[in-house]
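All protein chains but one are shown in place.
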């Protein structure tokens, strides 16, 4: 199974939510397993989209019992480590997709770059090393290029 | 999806390996997702058994890249935290099954009990709060009783 | 600076509290820095004793802000990781002293043994690899033997 991590704010704007929802659908169509922080906002949207296309979703949860998981998380990995679970979210995939995001997302981008992951972002933090895209289509092209070479 | 955690030594005896392998098969037949530490020994055996019955296996890995995963791990959750990943293994299921085990397993049993999990053990540490069983059949009976009430 | 970790229940009996308090005094007299989980019970007692003799105390705190520290903790190391901070408590010293204790202490003993630490216990879990002593004097003798060779 090939995994892709999707990161973004728990308080997504309507546009970010829609973007992440459509992204989730497309990732599931490509048989990619979605790894995320398991909560609301971008995390919920990408899981919802993935589930509607029969995908598998993994939530790396802040709590010990996963009570805060959105309803579209299949597998809850309960860490009990609060925000310290962020590095695990990005370490668990080779490619990281960022959609918007606040400081939590910034910490995940930083860890992704420490770990040498390929990070593609849409309307996210302008950090050197992140490849910025302007549309879902452009992001999916990056996904296809990346995983295409690994099939 | 319902998850069950299986813990035990990375250096299993032949009998422990066989026990865990057969356990993996039975858990997969019950559609239970197997969560484990992702490495060798009992972890490998339970994943191997689960995969032979079409089950899904999750490995909570010590490293950042999951290179040490056994070949039967479907989803690698890469923590980069070495042994500190142990609490995550047991926090991610409601029921924890211990097969043999050394100090790593003891730490997981301790965390499972801290977190109020139901722990059933076969030839494992004699810790108050762990329900000890003498056979695979007895362990599976406990599994059925536990998850039966939750279906 | 030489560090020693003291572990034990946050709900100590009167005898355990007194034992840990006297232990803290003796460790401080030996210029040993006390590392502990920073909370109540045995942790509070050992810090209190150490402070009364001018010692230095380090609390590895479960929370992000250390609000739960006992009043005798000098340095709060705030982890935000709840019980997952336990391995850090024992990794931060070469010698680990256990006084009584419940499942949290058991997890720390297990990690101490994984990491090859020298563990001496008083009325604590009977785990192979832990050296059990019957009195404070006997524990201090072990401390002197251990650190004596390192001065």
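Every chain is named by a letter (A, B and C) in the order it is written, and numbering of its residues begins at 1.
Rule of thumb we're sticking to: a contact is a pair of C-beta atoms (placed from the backbone, for glycine too) under 8 Å apart; a residue touches a chain by one contact, two chains touch by 3 or more.
Everything numeric here is computed off the predicted structure, so don't read it as measured data.
Counting the whole complex, the residues of chain B in touch with the unshown chain are 64, 79-84. Residue positions on chain A in contact with the hidden chain: 83-84, 87-88, 103-104, 106-107, 109-111, 113-115, 127, 129, in rising order. Listed here are the chain C residues that touch the chain not shown: 1, 3, 33, 35, 56, 58, 60, 64-66, 74-80, 87-88, 91-92, 115.
Basically, only the chains that are shown with their structure count from here on.
Mean C-alpha positions place chain B and chain C at a centre distance of 31 Å.
One simple way to say how far apart two chains are is to compare their mean CA positions; for chain A and chain B this gives 27 Å. Within chain B, the positions touching two or more other chains are listed as 87-88, 115.
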